[in-house]
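Only a single protein chain was left out; the remaining protein chains are all shown in position.
All chains are identified by letter, namely A and B, in their written order; residue positions are counted from 1 within each chain.
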Amino acid sequence: MPAILEVEDLRLHYLTRLGKRVQAVDGVSFQLQPGEILGIAGESGCGKTTLVSGLMGLLMPPLHLSSGAVRIAGRDILRLPPAEVRRSVLGRDIAMIPQGALNSLNPTRKIRDLATDVILAHDEGADRRAIQERLRERFTRIGLEADAVLNAYPVQLPAGMKQRVVIGISTLLNPRIVIADEPSSALDVSSQKAVIQLLFNLLDEGIVSSMVFITHELPLLRHVAGRIAVMYAGQIVEIGTTEQVIFDGRQPYTRALMGSMLSAEPGQKSRKPVAIEGAPPNLGEPISGCRFAVRCPVAQPDCPQRDQVLREVAGRHVRCHHAH
Amino acid sequence: MFRQHPTLRYITARAGWYALTFLVAVTINFWLPRLGEANPVDTLMARVSGSMDAQAAREREESYLREFGLVQTDDTGKILRAADGTPLRTSILTQFLRYLRMSLQGDFGRSIVQHPRPVSDIILTALPWTLALQIPALVLGWFIGNGLGALAAYRRGVLDKVFYPVALLVSAIPSFCFGILLVYIFGVQLEWLPTLGGYDEALNPGFNAAFLSSAATYYILPFLSVFLLVVGGQAIGMRSMCIYELGTDYVRYAKLMGVRESTIVRYMFRNAMLPQLTGLALTLGGMVGGALIAEMVFSYPGLGLSVLTAIQSLDYPVITGCTLLVTTCVLVANFTVDILIGFLDPRIRAAREGEA
Partner (left out) sequence: MPTDTPCFEARNLTRAFGHGARRKVAVNDATFTIAEREIVSLVGQSGCGKSVLAKLLLRLEKPSSGDLLYHGRPIAESGDPRAYWRDVQAVFQDPYAAFNQFFTIRSQLKACFRLFDRRPPEGEMEERIDQALLAVNLRPRELDGKYPFELSGGQMQRLLLARIFILRPRVLIADEPTSMVDACSRAGILEYLMKLKEELSMTIVFVTHDIGLAYYVSDRLFILHEGRIVEQGTPDDVTQRPTSPFTRQLLDDIPSVHRPWVSRVGAK
């Protein structure tokens, strides 16, 4: 089956006011198959959020495209005119579920009006009455009391419900790909579970075809993703199936990340999580050699000198020449 | 029933506060003139008594005393006297109650300087000029200032780079300085426009072409001095509010959902407008004050000028009448804005309901 999303050697950089260039995404490639959920994991500052802007084809200063391509069903969206991206790509081909659902809804607009704006933005002649019918149907389907919720202002809804509403609006136009950027990290564990369940339902009902799920919580990806890409300093450092990455990571950063997670479950008190010391490198400076070397617990003398490339190790791809 | 209607309860509570503010303002208005040495009757007597004999002067004085409510009278208006024949003075409290009763009926008494002209007559002559000058200047200035601020924030670039410093400069100049500056440039140096008054003194006020065109020429400078200051002040506030709104998560989300740019601008404008409206409630008094000062600078025949001349000649009833009117207008406008915001902003409504 042809990939629905192909990211090819994508490089994105920020230009600061002082003319400094920060290479936030540096050579990311992956493919997403129809029906697949790909997890992207990494600590803050690894380039996850910048990558999302690239995937959505929404490059606005100070963010610029250095090179590479993002193809959705064969169409290179980074080279389309912005008006075309707005009308036919955003919300239809690819939609995002943002991190801070609490602030993602216009506080002075009723949910109904906001959702109507989204539909009208893509279908100018849409019949008002048909839109209302569609909203009711969709909101009911995702388990909301449609009439009450649609007539509410965001401030009147609790956090968990607001996140549900955002998911409803993001998937109104049945997008082929959904990018979920930490959709549940601001919620308590129970609401988190409900949100994931809802995302699964949307996939199962065919409303959404594929998903990219971004989070800094690896244990969550165990249940969500089929494949996982681990990002560090703007690059993918390991990409493989969920089993491979979570239980048998071969890249030292992947292992360190997994080892730093509090296994949040009873009976695991004996296994002591170890925080990763230090901070990721400054991407505003040129870096040579392995980017993780200074923090790596198993670094070898040659690591800081040797630029790392993704290579196949034990059935997955790893960016570490010592991995085996 | 108030428990079930938090909004209604809120409005009632606000109204209560405004009523209290009004009462304080009225009280200050009453006391201030009475703190000084000047007594209106003495002032009036000093002007007329020269040509009178003692008996006539005493009768005139007593009629003034009765008019200003300073002596006790019986039902028929006859002055009550003590055993030695001197009139019985009223207590200060009685005077205050009389003043309250009259003020509420719109009767501000008579002017001292232009005696026996009623203060309400002076106000009614000046009011049309003030309204014609201030309302267009304030309202237009407010809308245009907010529009320009939003535009500068949205477009950024050259427009913003030029516009922002200019607006900052204009709004930083005190209103009387700005008026004098306009007079100096357009009136004195360029001699393009007349600088003093509301119309050519040679003409009689009336609805004829000569008078109206004269009034229009005299209108330009005072109008500009109020209008430009409001534009500058509002634009700066609106610009920063819009820049803030454009950086919020909800704008980013709307963009990512492909919502049209024009719709996003509408979101931005409305949400930035709400704090501007709150700001309006806070600064309205100052704006009106500044506008009245502009009238004084240009000797424009409105309320500002009436107040100025009254202050210069210690014509207390006129000062009191004018300030009371202005205070009332500002309070009413404030109250309206206050209530309006609750209806326009669901966040504020929710907060109020939470409080209630």
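We take it that contacts are C-beta pairs under 8 Å (C-beta built on N, C-alpha and C of every residue); 3 or more make two chains touch, one makes a residue touch a chain.
All figures in this text were calculated on a predicted structure; none of them were measured in a lab.
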item	value
Selected from A:82, A:273, A:297 or A:315 as touching the chain missing from the view	A:273
Selected residue (touches chain absent from view) among A:66, A:191 or A:241	A:191
Residue of A:107, A:143, A:219 or A:304 in touch with the missing chain, whole complex considered	A:219
Residues from chain A at the interface with the omitted partner, ascending	35, 43-45, 158-160, 187-193, 196-197, 200-201, 203-204, 216-220, 222-223, 226, 246-247, 256-257, 260-267, 269, 273-277, 279
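One rule holds in what follows: only the chains that are shown with their structure count from here on.
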item	value
Whole-Å separation of chain centres (CA-atom averages), chain A against chain B	56
Complex contact set, residues of chain A against chain B	56, 58, 85-87, 89-92, 95-96, 98, 100, 103-109, 114, 117-118, 120-122, 153, 155-156, 166, 169-170
Of all residues in chain B, those that touch chain A in their complex	248-250, 252-261, 263, 267, 270-271, 274, 344-347, 350
